[in-house]
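With one protein chain removed, the remaining protein chains of the complex are shown where they sit.
== chain A ==
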Amino acid sequence: MTLGKGCGLCELWRYRDDRMNNASPSSYDEMFAADGSVRPAYRGYSEWYSEQPADHLRRKGTEAEAFFRRTGITFNVYGNEDAEERLIPFDMVPRIITAHQWRRLSRGIEQRVRALNAFLHDLYHRQEIVRAGRLPARLLEKNPAFLPQMVGFTPPGGVYTHIVGIDLVRTGEDEFMVLEDNARTPSGVSYMLENRETMMAMFPELFTRVRVREVSDYPRRLARSLAACLPPAAKGHQPVVAVLTPGIYNSAYFEHAFLADQMGAELVEGSDLRVENGRIAMRTTQGYQPIDVLYRRVDDEYLDPLTFNPDSMLGVSGIMDVYRAGGITIANAPGTGIADDKAIYSFMPEIVEFYTGEKPILPNVPTWRCSEPDALKYVLEHLSELVVKEVHGSGGYGMLIGPTSSKKEIAAFAAKLAARPHNYIAQPTLSLSTVPILSRSGLTPRHVDLRPFVLVSPGGIDITPGGLTRVALKKGSLVVNSSQGGGTKDSWVLDD
């Protein structure tokens, strides 16, 4: 076949040959098997790809960027004045999961989320798990994520985490592990939706050839799920749902507006709200109107200046009292952060077993708790091989990635770690799976993770097939966070 340089088929061959010749054998490529054959998940896609003429896809890439800029899908970066709004880079090669793999994943996710909610209920009530000696009480004491205001209170519908994002990493054919649970206010779902829209707009014919499961009804499912958790004070009318945003300068503002728009909910800020007749009411053009369910994208500590941070301008004074009196549903419930605390994370296998009576379907990444002397000793001796994270950190800040750090950096980190061991956990440097991205020099492997989005309502647990795939754009990098230069991909779950 005579095709020009840069044609789809040539690029696939080159990617495959590079993988076979010089890839580190330890990292699992999701497109090509070690013997050079295309894995089942990517068969349909690679056929389509090999027919693409030279430079067609790269041109599409430029189109996609213009599309994102115009639609305003940006995120704000704190502490970077020049880049007030930045695009999260989007890569056009999808991340593909087979129906079979997804079935197992979703069973594991459902089990984990069920356990998380049971765990939260228990923590704020009888603390059976502590009494049973399966979780040390010290993890709760003085933990800022544990909210005494929630003790003895059951949220409407018994739901704590209405929206959960479970971060998964993969190291082999069937080896998916949970890297992190996001039980506070997980973000990224708008990228899941927009990435799909973009792909369908750019490559409509691709979707007629490969059957991919829909994600677009997520906002409807979210709205339904939220409306299923009405507070006792809600009257029999149509539920009033609002999204609470910190405002247009928040890094995820685009997503807040997007979700409110898609759900047909109001997008409110703290200054729009006040307590009126035992309800939280928003200032409308016709006066104050009570809200039934508040999907808040404001952290616990800013939610109520009367109860938490008194300097907060983002929340509503008195909302915690209204909440406890049954005047409003807050999603996610305050105090859910205790469940995704990194110190708690290492106990998740026990937690899952304790509440479900089943073995966890999805394993944790092996974790050393630096608060334990033996573990600390091991971690300090093996820093150059490990990833060390702050217990309360997020977004890829304040962590050490041993293998890519200099001796000096490691020594500095060791001092911090030794001074406050309770503040850290450590994990092995996993050899995360790779998926090709389309870079200027053609297809090239990059590490990825996956964040499926899970909705919880009294009626059950609903997982959108797919999620957000984050990709580390720098060669060899394992950090996928958007704040650290990561990008995203459309994530496909194939239809049977």
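By definition in this document, contacts are C-beta pairs under 8 Å (C-beta built on N, C-alpha and C of every residue); 3 or more make two chains touch, one makes a residue touch a chain; residues count from 1.
Convention: contacts and distances are computed from a predicted model.
Taken from the listed names "Chemotaxis phosphatase CheX-like domain-containing protein", "ABC transporter ATP-binding protein", "Lipoprotein" or "A alpha-helical domain with a conserved ER moti", the protein name that UniProt assigns to the chain not shown is "A alpha-helical domain with a conserved ER moti".
Among A:Arg14, A:Arg224 or A:Arg283, the one in contact with the hidden chain is A:Arg283. Touch with the chain omitted from the figure is made, among A:Ala64, A:Met199 or A:Leu267, by A:Leu267. Summary of contacts with the chain left out: across A:Ser37, A:Thr71, A:Thr154 or A:Ser216, the touching residue is A:Thr71.
Along chain A, the points of touch with the absent chain fall at residues 69-72, 243, 248, 253-254, 257-258, 260-261, 265-269, 271-272, 282-287.
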